[in-house]
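Notes follow once the structure below has been shown.
With one protein chain held back, the other chains of the complex are shown just where they sit.
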Amino acid sequence: MKKLINAADDVLAESLAGFAAAHPELRVDHVNRIVYRGEPKPHGTVALLSGGGTGHEPLHAGFVGFGMLDAAVAGEVFTSPTPDQIMEATARVDTGAGVLHIVKNYTGDVMNFEMAAELGGSIPVETVVVADDVAVEDSTFTAGRRGTGVTVLLEKIVGAAAEQGRDLAEIGALARHIATSGRSMGMALTSGTLPAVGKPTFDLPETEMEIGVGIHGEPGRRRVPLASAREVAEMLVEPILADRSFAAAPTIVMLNGMGATPLIELYLMFGEVKSILDRAGVTIARSLVGDYITSLDMAGCSVTILEADNDTLALWDAPVATPALRWGM
Amino acid sequence: MKKLINAADDVLAESLAGFAAAHPELRVDHVNRIVYRGEPKPHGTVALLSGGGTGHEPLHAGFVGFGMLDAAVAGEVFTSPTPDQIMEATARVDTGAGVLHIVKNYTGDVMNFEMAAELGGSIPVETVVVADDVAVEDSTFTAGRRGTGVTVLLEKIVGAAAEQGRDLAEIGALARHIATSGRSMGMALTSGTLPAVGKPTFDLPETEMEIGVGIHGEPGRRRVPLASAREVAEMLVEPILADRSFAAAPTIVMLNGMGATPLIELYLMFGEVKSILDRAGVTIARSLVGDYITSLDMAGCSVTILEADNDTLALWDAPVATPALRWGM
Amino acid sequence: MANAQYAQLRDWIDRWEAHLIEQRTYLTELDSAIGDGDHGTNMVRGLAAASARADAEVPEHVDDLFKAVGMAIVSSVGGASGPLYGTFFLRFGATAGHVRELDGADLAEALGAGASGVAQRGKPELGDKTMFDAMSPAVGAFAAAIARGETPSTAANSASVAAHAGREATAELVARKGRASYLGERSVGHIDPGATSTALLFQSLAEALA
Partner (left out) sequence: MANAQYAQLRDWIDRWEAHLIEQRTYLTELDSAIGDGDHGTNMVRGLAAASARADAEVPEHVDDLFKAVGMAIVSSVGGASGPLYGTFFLRFGATAGHVRELDGADLAEALGAGASGVAQRGKPELGDKTMFDAMSPAVGAFAAAIARGETPSTAANSASVAAHAGREATAELVARKGRASYLGERSVGHIDPGATSTALLFQSLAEALA
């Protein structure tokens, strides 16, 4: 295992320490592993809280700040945070208007956030569960689809809406609207390696890749021979368009890196995705290319497409100031 | 070779196409491989031009925009651009106040920029050559040190100064001041792979790493057994502090990823670097953690330290709006 | 007809921890094949927290012991197994009550309550290829043995056998809950990690009551 770490058990704590040092504008609770804004929101404004396993950086801590999250709660590597952590963060960020929990649809995350909301007491909580990954077929009889890329776009868009002072019911409704308006699909050239395990989660020969992976190093839908960027783009975009048409309205498209894929390849892939969408009559109104929701040191990428009406686009363009997403201020 | 590309020969053109699609706010000349700002600078303002081989993304194209570069010229992978490209870009960005060429100290880059300046005709050009990499010893009798991380900080700081309307002589002097006020040192856990070559530039066994690498996949100063993040941080920071004391003034510190190292490790490394600098009495006034000057899909990182007086810090904090660096607007 | 004593129930947890530590790599391998490769790490972290908390609080009654164990697991594990095993022990303790020993029927009821808690929390159905496929038959076998008049110790042996059989049968199933469900048909042929830690849970109970 080749990683810039000390002991495997200390990765989360030490990475958080480095994050705190690099972002003095944020506040970090190292005991509970929570990252907060430096300046809390005005009283009476709905707060946004998200969290999940570590290993997806910059998600979620990198999205804490004006116009996006109020706090991010970190679990162990690929492991949801616990109810105590979530309750603590919820209590701290509430300004009296309630809290939106943004949860990615994994059994662990859903149960831990559920327990936190149950045990949380009097603070009104709305929960949105993101389940956008079209790689998961037969989702009706299972725990459903995984939550992946739409989470990032949702945190930005709903974060901007909260900043405007919309109330908890509106925020919850908007969040659910965004969550159901987007789809994602990912692929891996290599498997990531959990620090505590020390070897790749799955073996992927030099000549093969996995299509339909999530962000936890789970194997994907199927294993296929290595293919060109153009073919990979098709394998990602086609299942998305087969699942939902995006031809009716403008879209926001994210081409996301899994952690070990350089930007030169991500841009190249974005070009391929755009060609396919152009041919399919899908309009890209806004885009994002880079590492936003990763899977440790996995090489690979994912595509996310979100239908965006005028309200959504205006919220997308609104100012944001977080470590990983920043514009307009 | 596992890369998200089509044919090796098309990587540069296709990546640039994807970049153009993702950044409609910039203008791209695909024939000459030049990225320009969408909105040219006001007449009479000094323009900043940089360029170099491809494979270091987001450098340089990701730094084109308000407050930073006016144009970036791309060469083939790890190969400096040619004089024609540089001349074309120089002519286009000049607003009448002359152009600063920001050149990383590699024989190829220096010679191609030199030829461009010689052949360029009547446009006044100042050139700054960045040579900040302390890994290169005996630099007196050789072509000198490589230009690495300081390039990024210089482009930001001098870009802000140009935006203020300082004249070409002042801009040239400031650029040389910044270039000599910073130092860098890098390391690699794995070698990158050139698309046209198809296998890693050097073999690095699972148990070893290279200390003192540049950004072109060249082997480094020495090969040593894998070590902890803490020890790696020492191997990078100590040669820097041995070369130049940074205890006298505040500093800007960049912890840069080489392309395939995830953010979680970069933050962890930043924490280690900060501990060492704290002990050495070096004050970190500003910091940057992420992929800013990479080496294809190499896993590893580099540390850059820049002494920053009040003018430098004010210029650092000034608004910038580029694909890869953005704040204040 | 020996009742299960407090010390034996405390020993149950210690033995489970020891088995989990021993099988950590195996559990992680199982989870790497169809999940995310952390089940061994998660369980070892959770049981370390549980025994630390039980050591620190020095509970003297069954409800306090399992509240400590359950809360420690809930607040240290995260992931899917944290709320599930946490709920199991919290319900087990609450049902067992403020006592120092449990007879066979009490134990059957507490185990049943624990398993129901898991069913409510995770909504697994039998055959979904989860820990519930080991837990449900184990709890059933325990209750049946007690109903037949057997001792808690013998009943725990039957439960362990049933849990192991349930665990092995997960290999043939298509996962419908948890991360393995994303794999669909590709999950077939692999044993479920959570079912494996559950088999160890009932094996530890049998050993503790032996």
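By letter and in written order, the chains are A, B and C; residue numbering begins at 1 in each of them.
We adopt the following convention: contacts are C-beta pairs under 8 Å (C-beta built on N, C-alpha and C of every residue); 3 or more make two chains touch, one makes a residue touch a chain.
Source: prediction; values computed, not measured.
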Taking the complete complex into account, which shown chains does the hidden chain touch? B
Pick from B:S15, B:T45 or B:T79: which residue touches the chain that isn't shown? B:T79
Tell me which residue among B:A13, B:M115 or B:V224 touches the hidden chain in the full complex. B:M115
Taking the full complex into account, what residues of chain B touch the chain not shown? 53, 75-85, 106-108, 111-112, 114-115, 135-138, 141-143, 146, 194, 196-197, 201-202, 214, 216-219, 221
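Definition applied: only the chains that are shown with their structure count from here on.
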Based on mean C-alpha positions, which chain is nearest the centroid of every protein C-alpha shown? A
By mean C-alpha position, what chain is farthest away from chain A? C
Between the Cα centroids of chain B and chain C the separation in whole angstrom comes to 55
Centre to centre, by mean C-alpha position, how many angstrom separate chain A and chain C? 32
Taking each chain's mean CA coordinate, chain A and chain B are separated, in whole Å, by 29
Each of the following residues of chain B touches two or more other chains, namely none
So which bits of chain C are touching at least two other chains? none
